[in-house]
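The complex appears here minus one protein chain, its other protein chains still in place.
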């Protein structure tokens, strides 16, 4: 297994295919109008949820880095958080020896949603009909059967995304806790989607800056707009490099996996939020309207940010090298 | 007594006279070469240290706001912190009924320096021969006889300013503590000098941006430089408005004096440091050299910042109006 | 600047406070914020109440029905207004009271003044602005909507955008190109447009907070009497500029003071421990809001300055408002994903650095008009 970022032809093909699938089934225009639960069928058919699982467990055997790059694409299309919940839930099932459960999840027969804690309760994001939910508790992830749990639809900040309140969860079972690698993987995939949001916002802004004219020239020829765009590019470069680093470390279970993931989780939300902010600003009046896509990136960044979780980063030992044998 | 910012002719004349005195005796060029103790004689002759003391105490009877505006001018000329120490020391003397001491200070017969605490001891700034020192301790100011205290010359960050280490101070006397208004006044005057630094840095940068050419045009015609300059102007406007507000409140002993002063002390160092930073950046290579004046503003901002003191701002009650009678 | 509060001013403050306390409660600022006919009704009823009690047009000259308050009293009124949490001044009466009215006072004919001013003051007629066009967001001088002179009429064709409350308004201050072939600032006219005229179509635009404050307005052979031109024909740019001097005495003061209240609410609700990152952030915001208040007072109270000094306050306000609302939703944790007043205000705050001149344009103005830096070469 290699972690070569100089993509192979195979890797290029699968990512091209993913792009085409997303363009067909998940255009941003679907997010206009009332929020509905997103159909994940095209993603299931693509094998997105078992992408990096071992072939022995019904997976496609790609690396975690490959899967992360897939989620960057999903992030660009502002896919429901349910698409993050499924591959993590499948891993938690496998962590606890529930192979059958894992297969049902990756094949879309059992639906999963992501949940987050608030000060007063729990929110369920994305698919209100889900029978399973994943939630981050005390630095790890749990998979919980929520089929018997009542849920109330709420008005969401991100109008395109349904959201539900849950008063309380059933007592956790002992065999539903994620291994450390799975919890880190969750942070990798959320960060990958945040990178996708940041990239999407950058591209939308840059394209607009090239065509929109003011004072007789494209606004992208003004230094202030140029520098805004450069800042977006700087954010993307920083985040994507750290994503590579962390995805490789977690995929290989290197000793710096926790450090690299924590650094990534600290950077990712801010880059996405900042790029979305700049994207709105560059669009001017239209960027503030519901008609443009700019605000959708901002709202998705807020959603993903709540899913990422933070650790006490300063408590982790610092790596100076991927392999350390301080003899 | 009026606090009218629409300056009277008297006020205009005194500030013009101050500007002329400073231009003659304190050109920035004096700060080149080895650091020496600054002569304060021209300031004494101008009456700067008794500017806002009551006429009964040998003062000129101007308002604290007038005095603050004087210190803005001093700040532009990067005057030694000893010029801040004198008017505060005189007030502490008056606070404790020592009229004779106060007069000696304002007339330059008794020399005073400013001191700051470090983790390991005390630093004396400006005049190494001073027989009195002022220092901020636990939210108030003290005036201390340091004539018997040993001092060691140290290499300073700001090369133009002599600096000395003191191992420990004599035990404080009971009659050397400033009243609250004097401690606030100290923050007002330090902030005023920080505003002067911020203004000086802004003006230096703006003038340079008008004449320096790159790519066939003045760099000030490029939006990036324009926006840097605009940010400097925004900082100055914010700081100077708050300086007016706080100087009026402290001068009148309004009930929001502590709040306005704390807000001012929180803003002032950052505006000065940021303007100095931008000033260096706008100058490019020459801005980083010792030959240009840009770095002098930065270093003075660091010196003044150590003198300002900070309070637990959130613990202070919020004013909603200069006069509050919530009946 | 004179912040000495005279005895008389203090009694004025107490009078304002007492009236506000006795008369608030019936109105809901939430209603007003969310737009629509209900919002118009709430806003105009509140204004009528203010008017009846002598609290409308506080900065207008007395001879035109205003209160002619001194600068110091203007500040006191808005301090009390804000402290009482009275309805947002940025409702559908804002343009009439703070922009159209003052322009009519400065440049309008006697007929125009005597008809419109009382209606604005009492909340009987609502105004909207018709300046921006799709192609001229930040570049107002490039506007293209035309008014062709035919006998004693102007025949208007074109399109305006970002016209706040256009769907609720009775009149519009319309800036159009009346001299065929004229360039940039020349050849424009400032016209009173009756929004009920045939040929006008209003299409509300939903903003990213899910509310439709503003609208596009389309003009298809709209016939407006030449007598509705304010100031001289083709002199609209100068007419539009007359309010620049008045701007520092508008209800925008209330919005600026409101930020202090928002910060105090946040400090109260966050209960941050001293020394934490959050408490440091809140202390910074508190200091910045205090300084904005000081800037506002000074602008109102001090003589002189350039008309462009307003850009300093406008931009400081805009960026501080965004920081405050962002901090506010950061304190909410995952509850920020639900719709609610703080989330609404946060989303709305994105318009602050765009509407009425982007932050980039404001910085250009500060650099060129205040600091005197050279203009960019034209393309």
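As written, the chain order gives the labels A, B and C, with residue 1 at the start of each chain.
In this text, contacts are C-beta pairs under 8 Å (C-beta built on N, C-alpha and C of every residue); 3 or more make two chains touch, one makes a residue touch a chain.
Since the structure is predicted, the reported quantities are computational estimates derived from the model, not experimental observations.
Every visible chain touched by the undisplayed chain in the complete complex is listed here: A, B, C. Among B:17, B:157 or B:315, the one in contact with the hidden chain is B:157. Remark: the omitted chain is touched by one listed residue; of B:47, B:87, B:287 or B:319 this is B:287.
For chain C, the list of residues touching the undisplayed chain reads 273, 275-277, 279-281, 377, 379.
On the side of chain A, the interface with the absent chain consists of residues 2-6, 206, 209-210, 217-218, 220-223, 225-227, 229-231, 233-234, 237-239, 241-242, 244-245, 248, 259-260, 262-264, 266-267, 312-315, 318, 320-323, 325, 327, using the contact rule stated above. The chain not shown here touches chain B at positions 116-120, 123, 125, 154-159, 163, 165, 213-217, 221-222, 224-225, 277, 280-281, 284-285, 287-291, 294-295, 298, 302-303, 306.
The working rule: only the chains that are shown with their structure count from here on.
Set against the C-alpha centre of chain A, every other chain centre is closer than that of B. The centroid of the Cα atoms in chain A and the matching centroid in chain B are 51 Å apart.
Within chain B, the positions touching two or more other chains are listed as 222-223, 227.
Shared contact sites, meaning residues of chain C that touch two or more other chains, fall at 360, 363.
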